[in-house]
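Please find one structure pasted underneath; my questions will follow.
A single protein chain has been omitted from the complex, and every remaining protein chain is retained in its original position.
For reference, chains read A and B in written order, and residue numbers begin at 1 within each chain.
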Amino acid sequence: MEIIKTDVAIVGAGGAGLRAAIALAEADPKIRIALISKVYPMRSHTCAAEGGAAGVIKPDDSLDLHFNDTVGGGDWLCDQDAVEYFINEAPKELIQLEHWGCPWSREPDGSVAVRPFGGRKIKRTWFAADKSGFHILHTLFQTSLKYPTIQRFDEYYATDLLVDDGRCQGFTALEIRSGQMKQFQAQAVIIAGGGGGRMFPFTTNGAIKTGDGMALAYRAGVPLKDMEFVQYHPTGLPNTGILLTEGCRGEGGILVNKHGRRYLQDYGMGPETPVGQPVLKTMELGPRDRLSQAFWHEQKKGNTVSTKWGDCVLLDMRHLGEKKINERLPFVRDLSISYLGMDPVKEPIPIRPVVHYMMGGIHTDIQAATPLPGLFAAGECACVSINGANRLGSNSLTELLVFGRRAALSAIAHVQSGLATSNDAALAAKAQDSENRIRALFAKSQGTDSIAGLRKEMMHTMEEGAGIYRTGEELAKTCDKIAELRQRYAGIALHDKTSVYNTDLLQALELGSMLDCAEAVAVGARDRTESRGAHQRLDFTARDDQNFLKHTLAYYHPTEPPRLDYLDVVITKSQPGVRDYSGAKK
Amino acid sequence: MSRKPYLREVPKTTWFLRQPRYMRYMAREVTCIFIFAYTFLLICALGSLADGPDAFQEFLNSLRSPWGVLFNLAVLVVTAYHSLSWFVVTPQAMPIQRGEEFVPGNIIVNAHYGAWAVVSLIILIWGM
Partner (left out) sequence: MSERQIQLEVLRYNPETDSAPRFQTYAVPCLNEWVVLDALNYVKENLDPTLSYRWSCHMAVCGSCGMMINGEPKLGCKAFIHEYGDSIRVEPLAHFPIERDLVTVVEDFIAKLASVKPYLIPREDQPISAGEFKQTPAELMKFKQYTLCINCMLCYAACPQYGLVPEFVGPAALALAHRYNQDSRDGGRDQRQEVVASDEGVWECSFVGACSEVCPKHVDPAGALQQIKVASTIDWYKEHLMPWVKK
């Protein structure tokens, strides 16, 4: 097996991975950097993020406000020391991105503009029209081309971490175009592989979001943290799940039910604000979990609009006018017209909540280090945790930058700390085991299960039991179902047994990652008998700080469900309080 | 290595038959043959002018022949098409920005039509 030796290897070339690579290259031109991704970097799902990235720069804003918004928005499950670090670094990272050429939207005086976003007391979301993630990703990718020390391995799928002597020393990866396995030998590995929203049937996530990075660490013994917290974005297109950014509401869009009522005021987010003049942190600018939950209740009451794509509520932006929509939300208009045949300038758009983001992920500390020496993680695949039980919109893009860089700095420190020598023979043997595991898939003969079939069953049971509202009974069923699917997965065979660009094999491996991660979600949700943030239970409706002001840690087992443990949340300045999104007190 | 990328051949001489837009492009490009021919004609005109009034009259007579008229008509049509097809793409090559807006393309194109009409008128009148 070909061995590629490098100093730091990064798995995933989206926002976090690219930021880490650039940080490494800038810190030390002698460091060898291998940047591996299963897709070309500009295909990473960072490109689909629309709304913006939050950071404190305006004089009427303060770091404390960003801190409080984030911690409250996360229902006090955020580690406050991590949030402190995050909000402090955020402005610098956003300015750095601007210095690299990011086309942020501007005020007339030439300074960067900010827009309002959900759950925030002050507007602080930097944006580039309504394609912020796209511009951030392309700015980072294009900037990365400046550095000759960043060696890219495009369309390589990382299969197993190589752990020896208690340290992570690299991984095996499949070169997709040739079907050959390669061994990457590195002194530090950063995982930035993204989330796993595709385990749900209805999601804004692209096809590639299958939790491979999380599974990679998980299978190597690193716990996944807070997996049960899955965010539903309130405004997705009903047929395709395509995202309509929160910026729609930031610019003044309103949500109405079938009676034309702005129903959010019935769920603690009132009083009703004047149309087109949103008041921060109330009504349509409440936090995402509250908005998605309101939809669920409206649906139960029969107040939703029945469309051919299912039940929806309406996002009305007509009052914004064509000029403002074309200037601030051109992509949203294009998407509505293309995929729904409806023009937001002329009519309200039917939308519904769709799975969007996973707050949980690979357990890391505030320096992006996992419990496994030599392994670091950043971005959606990681859980530091700055997002807690519910992420505020526009914190994620900033998170990529702050923790992408932080992971790089930690990796450099690890590399420079003078390490023990590596046992090449032991690593090669482990690499061979990894290859054998993949080859075994080719040897199996056709059974009754198909990859697509198992995937559908997984998506169905996740939506049924681990959706917006959960019960112990449904969750138990989902846990059993996932366990059963994992067993059946072990017997799966490939239809395509060729080597060159075998996407049947890829989908099989991605399904394995999703099943492992899905089990962590379901089991974590079943055992968290409270409601907090995005994890809402009909049988345990209150938040239980006495017993559950802690993170869930899930430890992988190859055949059994994960073993769970708990870790206290780091509280510094902000004691758990009430999340009040009503405008009444203002 | 099991990889064996397959390169699809592009026909070197008949590539433009593959798509209507390529044919339109070739039509535009072919107009320059006619323009070249007319330029050659103008050089002949200069030449005959240098040779004296008789030679020049002979040249003018040849222009009045059926072939001469046909040729001139063809060149007129082709040159008009040539100019129009280039006018239409001028906004792409020379965008005019006023503040945050760009001058709409059709204003630039119409300005070209206008200028063309004015210049043609002047020359026609002056020629008569």
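One rule holds in what follows: contacts are C-beta pairs under 8 Å (C-beta built on N, C-alpha and C of every residue); 3 or more make two chains touch, one makes a residue touch a chain.
From a predicted model like this one, the values you see are computed outputs, not experimental measurements.
Which of A:16, A:39 or A:280 touches the hidden chain is settled by the complete complex: it is A:39. Not every partner is drawn; the one left out touches subunit B at residues 2-8, 10, 12, 15-16, 18-19, 21-22, 25, 29, 89, 91-95, 97, 99-102. Taking the whole complex into account, subunit A touches the unshown chain at residues 39-40, 42-45, 47-48, 57, 92, 95-96, 98-101, 103-112, 131, 134-135, 138, 142-143, 145-146, 154, 177, 206-208, 239-240, 242-243, 308, 331, 335, 338-339, 341, 450-452, 494-496, 498-504, 507.
Methods note: only the chains that are shown with their structure count from here on.
Against subunit B, the residues of subunit A that register as touching in their complex are 177-179, 498-500.
Remark: subunit B residues 1-4 touch subunit A in the complex.
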